[in-house]
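The other protein chains are all here in position, but one chain of the complex has been omitted.
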Amino acid sequence: MLRSPFALVATALVALALAAPTVALAGPKKVPVVTTLNVLAAVTKAIGGDRVAVTALAKPNQDPHTLVAKPTYKVAAKNARLFVELGLGLDGWASAVTDASGNPDIQAGQPGRVIASDGVATKELPTTLSKSWGDIHPQGNPHVWLDPVNVKQIAANIAAGLGRVDPDGKATYDANLKAFQTKLDVALYGQALLDEYGASKLERLSRRNELIDYLKTKGTYDKLGGWLKRAEPLRGLKIVTYHKTWIYFCDRFGLAITGEIEEKPGIPPSQDYLAKLIARIKAEGVRVLFVDPIYPSKDGAFIAGKTGAKVVASPIDVGGAPGTGDYFALIDTLITRSLAAAK
Amino acid sequence: MGYLDGLIAINGLPLLACLGVSGILVYLGMHVVERKVIFVDLALAQIAALGVMWAILMGYDHEAEPLPVTLYSLAFTAVGALIFSITRTRNERVPHEALIGIIYVTATAGGLVLADRFALGTEALKELIAGRVALVTPAILIKLVITCAAVGAAFAGLHRRLIRISRDPAAAEAAGISIRVWDFVFYLLFGILITQSVAVLGVLPVFAYLVIPAVAAAFLFESVRARLLFGWGFAGVISLVGLETARAAQLDPGPTIVCLFAAALVLLGVFLFLRARRFAGRAIAQVAGMAALFAAFLGGTLAFKKPQRTDELAAADEFARSGDPTRMRQALDSFRRFPDERARWVPLVVPMVDSPDPVVRDQAIGLLVEIRAPEAVTPLVARLGAGVEPDDNTRESVIRALRALGDPAAVPALIAAAGREVEPDLAVAMAVAAFELAGAGLDVELRGAGDVLVQVAGDDGAPRAARRDAIDALHAHVAIDPAAVDDAARAAWWQAHRGELTWSAEGHRLVLAGAPTAGPDAGLDGAPPPPSPAPAP
Partner (left out) sequence: MRVTTSSFAITALVVAVGSSPAAAQPADAPSATRPAPPTPTPSPSPAPPAPPVADPADDPAARATQLADLADAVEDLQGENEDLRSEVDDLRERVAASRPPTSPNALNPQITAFLNGAARFDDQPVYTPGGERIDDRLFMRTLELDFRAAVDPFADAVATLALENELGEGWGADLEEGYVVVKRLPIVEAAPLGLKLKLGRYRAPFGLANRIHMHDLPWSTRPLPISRFLGNEHGELFEGGWNPVGADAEVILPTIVDGAVIEVNADIVDGGDVAWSGADPEAHRHLGYLGHGNLFFTVADAHDVNLGVSAYAERGARPSRLFGVDLLYKWKPIAAGEFHSVVLGGEFMWGDRRFARDGDAADAPTGHTTPWAAYGFGQVQLSWHAYLGARFDIAQDPADDRLTTQVAAGYLSYYTSEFLRFRLGYEHRWSDLPTDDGIDSAIAEINVVFGAHPTEPYWVNR
């Protein structure tokens, strides 16, 4: 029987199939987690620590809206115990990956599937109460992770997911979650303000966008530190973005978005529209353009040339630019680059 | 038997009123149809209604003092009858109907003019026109029946003479009967009946009872007896069906009966038409065609229903019920744009306060506060229950909402929740809200609020701002000894004097029993201070 080459190959494959799980058992029992975006992978690493082995499917400068899933993605998903997607229609290809993977634990609704944006209040809900599918993002703008306050909720969702698939590590995950959330609060508000008001109150004020006014009324504005303090010169800065990515970031740090380079979401601008946009930029005195590295730079450079505005290469994902190795570095880089362009 | 009981209970008396009145009205209707002066009774009925309005203007209450009102109405009707009999001209260059129409319109206009002169005038006029048959009492019924019987007896006695005049006035004139006098008698008796009936049934139903059964009978039969019997049966059936339909569909019974009369007449007409053509296929087709045309007309009017506002609300209604958080949020945004329709959407928004999604809860609370909906207080208070609301942000929204709505019923729940609250600043906010909303008689509970404030003020683990706010609130709402400046002193003072504190409504603070109510910020004349601006949470 073994003389036939086909039989030989078949036996080899069967042996491999049986060996694979044993090989897996022999190594350290890290929980394999697959995420769609890199920022989700960064947060998962922070929560999971040494207990998890995280892979992000999308590359940092790949446009997550239009990403087409490769066969390698489904292999990674096949072996995962936890699958983290952002949701809100940004990574619709995630379902294709999980369907193709044949992994029953990470299907929709199963404990191994985390929708990271659960519980986050979205903005830019479409106003037409129409049941037609016309809108690209019917649940609101999906770029929620660019507001540090929302990342606390994302981290909580991921920690809950990890706790479901790895109950032994639940205590570790909860402790790491608390530490991560505190680190975020310190990075955003500064330790002094955190001691003054407590994390819960500051988060509530931030959610209602009342923080700055409240601090000024109470006379404790000088205690503000962290990113909010660093980004003080950016408050009120008028910017134009390439895509409707930045609403959360700008609402948090006070920038004013006055328009987009894209004619319609997902459609690059025509010459006609660019001309109108340039006129508007000049009229309103916009000096800063946010062009994400996932989009070509020529339109941004063209506008900058005509109007004298400065282009900020604004990475949207962890790893999208050198020096953005984790979430904190990402926001730091964004603020630094914005400040440089705003001078 | 349940249905019959319901029928008798609600529609028993009205049905008797209708039947009683229809008995005499159908007979009179026959006369009226024969005389071909259909409009007279409508005009007379309107004059009677005008008389009632005048009586009310003269100060009489038509419910409590029916006799003066009836007499006024009768007087007007008598005058009206006089006018009609005088104006029946032999030489008809101007048709009599024109004059009757003018009188009708004048009477209605007069009624409208009077309706503005006293409170609920339009209501009274509407009741006179549409009738209040549903509100018939046994007393009214008996009065009505007696009147009908009396007039009926009079008519029965004068029947022959009146019929002769009705059928052939010229011949009767020739036979020596004075048309004018007997006309006046006819109209007078008629007027008395109308006055009584209009008060109960209303102008339109009375006209309907008068004319429609008679017309239907006239289509079908020749002899007086046949017409009478058919008319009575027809009126009886329609009365019953009309009252029951109105009961089932929550409609005004008087106008419903009128509409059903008309519908029955149309059906009768169709039946007669078909019978005349021996139910030929073409005839049926014509009828079907007309029906279809009418249905198309009706459908067409519906098709052009203006879509905008109501459709968005209808979609928002559906979205609010869907249970999907995104849709519910969209529904809330939509409702916010229609504050006038709040009666329609507040019942949908109130349950959203308990939605599983925290963003929806928060926004629902915000919307209810914006429109100051008092219905929100109960679910909000429930939201403060032990372990009910896990999200800090939403708890804060609940506190703000209760403060904005200002209902003192929330105070005990606020204090209980403050005692359980983990977040110090929220506990302080709850206590402060309780103090602000409190009315009298909550002394014991408000001491609990003071407990919370003292506890937070002395809690080393609480954020500095929360502790500061607690101290400020204590000074604002509790007559604490100004000398107690540090935590220990405050706590000591509180322990010592807690039991003696009572709530002073004028000063809006807890004070020691017997102490002056004015707070430390009182003016020199001892006037109570203006309500202190409590620290906003």
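Each chain gets a letter, A and B, in the order it is written, and its residues are counted from 1.
Operating definition for what follows: contacts are C-beta pairs under 8 Å (C-beta built on N, C-alpha and C of every residue); 3 or more make two chains touch, one makes a residue touch a chain.
Treat the numbers as computed from the prediction; the structure is a model and nothing was measured.
The missing chain, though absent from the display, is touched by one residue of A:49, A:92 or A:111; that residue is A:92. One of A:119, A:225, A:254 or A:268 touches the chain omitted from the figure, and that residue is A:268.
The omitted chain makes contact with just one of the residues A:59, A:229 or A:244: A:59.
From the options B:262, B:388, B:444 or B:505, the residue with contact to the unseen chain in the full assembly is B:262. If you put the missing chain back, the residues of chain B touching it would be 36-39, 42, 92, 95-97, 207-208, 211-212, 219, 258, 261-262, 265-266, 268-270, 272-273, 275-277, 282, 285, 287, 289-290, 292-293, 295-296, 299-300, 302-303, 311, 314-315, 318, 322, 324. Although one chain is not drawn, its touching partners on chain A can still be listed: residues 13, 16-17, 19-20, 59, 61-63, 66, 68-72, 74-75, 78, 92-93, 96, 99-105, 107-110, 131, 133, 266-268, 293-297.
As a working rule, only the chains that are shown with their structure count from here on.
With each centre defined as the average position of its C-alpha atoms, the distance from chain A to chain B rounds to 55 Å.
Those residues of chain B that touch chain A in the shared complex are 312, 315-316, 319, 326, 329-331, 333-334, 357-359, 362, 392-393, 396, 423-426, 462-466. Within the complex formed with chain B, the chain A residues making contact are 119-122, 125-127, 129-131, 138-140, 195-198, 200-201, 203-204, 207, 218, 220.
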